[in-house]
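A protein chain is absent from this complex, but the other protein chains hold their places.
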Amino acid sequence: MSMHQPPQLAGVPALWRARYETVRHRTLALAEPLSDEDCGAQSMPDASPIKWHLAHTTWFFETFILERMEDGFAPFHPAFRVLFNSYYNGVGEKHPRAQRGLLTRPSMAQVRAYRADVDRRIARLADSVRDAAQARELGALLTLGMQHEQQHQELMLTDVKHLLAQNPLLPAYLEGALAGAAPVAPPAWLAFDGGLVDIGHDGEGFSFDNELPRHKQCVAPFALASRLVTNGEYLAFIEAGGYDDPALWLAEGWDWVRANGLRHPLYWRRGDGGGDWREFTLHGAQPLDLARPVTHVSLFEADAYAHWAGARLPTEGEWELAARAAEVETGWLHPAGLAAGHDGQALAQLFGHCWQWTSSSYAPYPGYRAAPGALGEYNGKFMVNQYVLRGSSCATPAGHARASYRNFFPAGARWQFTGIRLARQP
Amino acid sequence: MSMHQPPQLAGVPALWRARYETVRHRTLALAEPLSDEDCGAQSMPDASPIKWHLAHTTWFFETFILERMEDGFAPFHPAFRVLFNSYYNGVGEKHPRAQRGLLTRPSMAQVRAYRADVDRRIARLADSVRDAAQARELGALLTLGMQHEQQHQELMLTDVKHLLAQNPLLPAYLEGALAGAAPVAPPAWLAFDGGLVDIGHDGEGFSFDNELPRHKQCVAPFALASRLVTNGEYLAFIEAGGYDDPALWLAEGWDWVRANGLRHPLYWRRGDGGGDWREFTLHGAQPLDLARPVTHVSLFEADAYAHWAGARLPTEGEWELAARAAEVETGWLHPAGLAAGHDGQALAQLFGHCWQWTSSSYAPYPGYRAAPGALGEYNGKFMVNQYVLRGSSCATPAGHARASYRNFFPAGARWQFTGIRLARQP
Amino acid sequence: MSMHQPPQLAGVPALWRARYETVRHRTLALAEPLSDEDCGAQSMPDASPIKWHLAHTTWFFETFILERMEDGFAPFHPAFRVLFNSYYNGVGEKHPRAQRGLLTRPSMAQVRAYRADVDRRIARLADSVRDAAQARELGALLTLGMQHEQQHQELMLTDVKHLLAQNPLLPAYLEGALAGAAPVAPPAWLAFDGGLVDIGHDGEGFSFDNELPRHKQCVAPFALASRLVTNGEYLAFIEAGGYDDPALWLAEGWDWVRANGLRHPLYWRRGDGGGDWREFTLHGAQPLDLARPVTHVSLFEADAYAHWAGARLPTEGEWELAARAAEVETGWLHPAGLAAGHDGQALAQLFGHCWQWTSSSYAPYPGYRAAPGALGEYNGKFMVNQYVLRGSSCATPAGHARASYRNFFPAGARWQFTGIRLARQP
Partner (left out) sequence: MSMHQPPQLAGVPALWRARYETVRHRTLALAEPLSDEDCGAQSMPDASPIKWHLAHTTWFFETFILERMEDGFAPFHPAFRVLFNSYYNGVGEKHPRAQRGLLTRPSMAQVRAYRADVDRRIARLADSVRDAAQARELGALLTLGMQHEQQHQELMLTDVKHLLAQNPLLPAYLEGALAGAAPVAPPAWLAFDGGLVDIGHDGEGFSFDNELPRHKQCVAPFALASRLVTNGEYLAFIEAGGYDDPALWLAEGWDWVRANGLRHPLYWRRGDGGGDWREFTLHGAQPLDLARPVTHVSLFEADAYAHWAGARLPTEGEWELAARAAEVETGWLHPAGLAAGHDGQALAQLFGHCWQWTSSSYAPYPGYRAAPGALGEYNGKFMVNQYVLRGSSCATPAGHARASYRNFFPAGARWQFTGIRLARQP
């Protein structure tokens, strides 16, 4: 992990602590609507229990900060080094990912105590900073830890959504009906000139190492749809037989559709006897809102839809070029329709609704270098057989999104808030 | 399910209620040492969460008694009929077995409320019995429900043991070290004449339908070991290369050993660096006690051990013939060594330590008939590719064991308290 | 393998040789209608290529006779000891079963040469027998080898049938339409008294070790259907929804039906657009003949059918008791209808049509002992999770059937000529 912090923050521990406390508190707040039982279960190997997220994000601070910088460091619990290591081989053994839901001990109470203990020690460490170099190191690691924890905040929401969706009682994470979105007009096609452009983080503020180094890409002229594909548009694709026509699909996508017997996005359900479509949301099952963006689709589905619509998915370079000046919108806990007053001719829904699949495989930028040591495992080792998603979603924490951000998942992943923005030749 | 109740109990609801309350209370008592988090997790498809056991045993009374006999019956919760149905196709849909651990709702508190509500209604029903016929029907169904719940009490212990064993913290269900058992002499071989004998339940007291009808079997003379195989004896088998010699194993057993890379019983572990053997128990990890019976072995392992020892497993007819007059001993929560004062020449450890694998496949007795309706699914439909175990274990509730009892599991099952009693030609 | 040979044959090598040549020649004759390409392919792990059968049966004579008794023994090819070992761990390594179809070398020509070489050496060995003891040993081993080869003759037909059935061209093993069988009346129920009866081979002529020792069984009175279940009767079961009603099935059978999406016996196919039923046979696809016995059904299907028909499957003891005096009929290469002139009141179709599933698991008879050494692996190690079939089929070589013969397969096996004979309480 290389990262970039504004130099003026060095030597200002109090400010770090305020940010730290805000982030750490929000994690606990996300667990508030849930029982200890809800927090322990794991619905699939790709998803983790809430309790595990609470512990792992704490482990990150304990392992990468306290263990390095605290005088007389002793672990909160010696077994936690293994239990809550996600994938850092450089740190040592890991508890098997698929068995995180079997860790009924430590209890939620013990994990809360673990969090409190680490928070206390981090605060003490910040108070004891002796010089600017140490402040810089601590600041950089705290920033990384907070960004890491924000990533897990998003996963907490998507993972618990997946868990609740397995329960025939269809419980809501938060009660409350979703308001109907206003009907939308067809998207506009906004043209971009392309050219030899700079891609990657521009050096101000934090970024992950995978957004670096900033480098030149040659982008041909292209057009981008002004908004995300809606549920209504996707339903038209379904009703036109989209899931039955191999000509629309990547070969591996077609095999995937058939092997899994898929007919619609992950959380769509039909009422009994072929009734109206409903969608499971963090607010429970809701009528399918045709004006909201379609979400929880795989790259395969996004690509097939684009093919059907006579378009294609954008590359990540195209997306980043177009998104440079965009504002981050704020959704609730589900992708929203277009904001009132949107004239349909500007780029909308870039951030805060659905992550947007690109056709770009997740690969290192030219000259990319991972950090030395275990932190070097943060990003680089996943750069194969995954695809880049750009933007951010309704589950992304405020302040975590930026135009150069590269999210990535395998082509068949559906449990994130993934959506579709179309591109085409101009 | 056919069953047999002492006629004198008909029409004595108060007595039923006392028994009922005892059984129902013990189920809750078994969950006492556990947190709500412990009660929700499922460590493999064959095992169920404690919470599910609490709810399913209640569902059994609600479905097979209240739904039939209660005036104006309304379910406690309409979804529970599906959620807590184990395998009764005659009742309707079932929640997938492997996903019981994802039911974080209903909560433990709601399941306790469910239990209390059904208990209240059962009591009211018992108080309102109008005539002897109704008393007989209610008595028979209550008896079956209680026997069913006792079966689940044993499963609660074996299932939670399996769950806790997956946790690297190796938590104990109950604290407390196991006392070392006294060393044992080699087993005596006790000879039996065999002959044309009656096998099956003899008509007094309750039995499950699979113990009926009582019928003649022709049993050749045989000898039975006076006690169970010990950990020490089984360790000698391991150290002699028992897990490496295909000549000792059934062909399917050998494939199973190799495919799973097995080298010892389920809960044995070696200390770091090849140290002393330890065994995970409900009292946590304990030093392996060489004088206690080996347990948590599959039929394949029991058969291979017997082969190595120049013996064989008994048939269920042999076992039942020998066990007729035996006393039920009481263990703690782990199989115990021989009782002090045992002279080594009598049959010991028939009940209360380990279920004993027989070479008999689980099959209907001649003339067997399952009950009509959904209760007919209780036993009969499992009569293929399973093997009979006789006796009872340290986890079997008091009063639940008898000489004609037929327990059954697939040949590779190891998470029950299964042990080995040898037989041979006399 | 223990076996029993008439003493008068000892010392009569010429007679042995005639039998030997007959058996060996028939194996080659079975391969006659097939190309070398046909002989090399393997359609599933349970089935073997014809070439492998030709080589393995030869390996059996080479390994168990020549290697023991031939002066200056040298193997035909050193690699064949591994390549053509089926499952004898006592002989050493084995080529993986599922990869027999990849052995394009040795060629069919080389395998034929292997057969000729071993035949020559066996003849020379028989000519050189020096004394009665050696003659007895050779005679016993030759008998076993010939019986073994006859078992493989049946497998050659069932395995090549399975292979040809995978080919969309549906090629026939032998050309020629099957004649329509005469319509049949409902079966008669023939009553048997049972009692304390002797079961197992009676000591005259050859038997496999699993038919021994002869022992007493206590058989309750029962009735047996006079003939096998027909295609027409089984079709009625299908049309009555037999494959959709879990109440008819063993639990494991129901899971098996659903997991495999089964709706009919293995080789039944419907014409395009829901047309007439056809059945793939060794004579190619044929119209389904309603009067012929249903075949290629699993134990699960046989049991469900019996359940639906208000009957049950016989035990192997019942079957053997009833079959004592039966004649072996001769079919073609497909099960035939009732012989002309059959009055419907005698037991028919016991031999020569379909193997008949029993409810008896494959288990050792009381006092069973396997032979010492590698030949002891012939039968005993398969005595778990398999079920006994009695009788013989249209693919069984002449002279290979007898009332005490115990064939065995897993409950889900369908590629043998397996059929259904019903039993019930009298």
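Should a chain be cited, it is by its letter among A, B and C, assigned in written order, with residues numbered from 1 in that chain.
Convention: contacts are C-beta pairs under 8 Å (C-beta built on N, C-alpha and C of every residue); 3 or more make two chains touch, one makes a residue touch a chain.
It should be emphasised that the depicted structure is a prediction, and the values quoted were computed from it without experimental measurement.
Asks: Name every shown chain in contact with the chain that has been left out of the document.
Replies: Hidden chain contacts in the full assembly come out as A, C.
Asks: Which is it among A:101, A:253 or A:391 that touches the chain not included here?
Replies: A:253
Asks: Which residue among A:124, A:324 or A:381 touches the omitted chain?
Replies: A:381
Asks: Looking at A:22, A:260 or A:425, which makes contact with the chain not pictured?
Replies: A:425
Asks: Touching the absent chain in the whole complex: find that residue among A:68, A:216 or A:263.
Replies: Result: among the candidates, A:216 touches the missing chain.
Asks: Which chain C residues touch the hidden chain?
Replies: 35-41, 43, 51, 79, 82-83, 95, 99, 101-108, 163, 166-169, 171
Asks: So that we can see where the missing chain sits, which residues of chain A does it touch?
Replies: 87, 89-90, 196, 215-218, 220, 246-247, 249-254, 299-300, 303, 315, 359-361, 363-364, 366-367, 377, 381-385, 387, 411, 425
Everything that follows uses one rule, which is that only the chains that are shown with their structure count from here on.
Asks: From chain A, count the fewest steps through touching chains until chain C is reached.
Replies: 2
Asks: I want to confirm something about chain B and chain C. Since they are copies of the same sequence, is their interface symmetric in residue numbering (over half shared, so same) or not (under half, so different)?
Replies: Both copies, chain B as well as chain C, present the same residues to each other, with over half of the numbers appearing on both sides.
Asks: Could you put a whole-Å number on the gap between the CA centroids of chain A and chain C?
Replies: Comparing mean C-alpha positions, chain C is 59 Å from chain A.
Asks: With chain centres taken as the means of their Cα atoms, state the distance from chain A to chain B in Å.
Replies: 46
Asks: With chain centres taken as the means of their Cα atoms, state the distance from chain B to chain C in Å.
Replies: 38
Asks: Hey, what residues on chain C touch two or more of the other chains?
Replies: none
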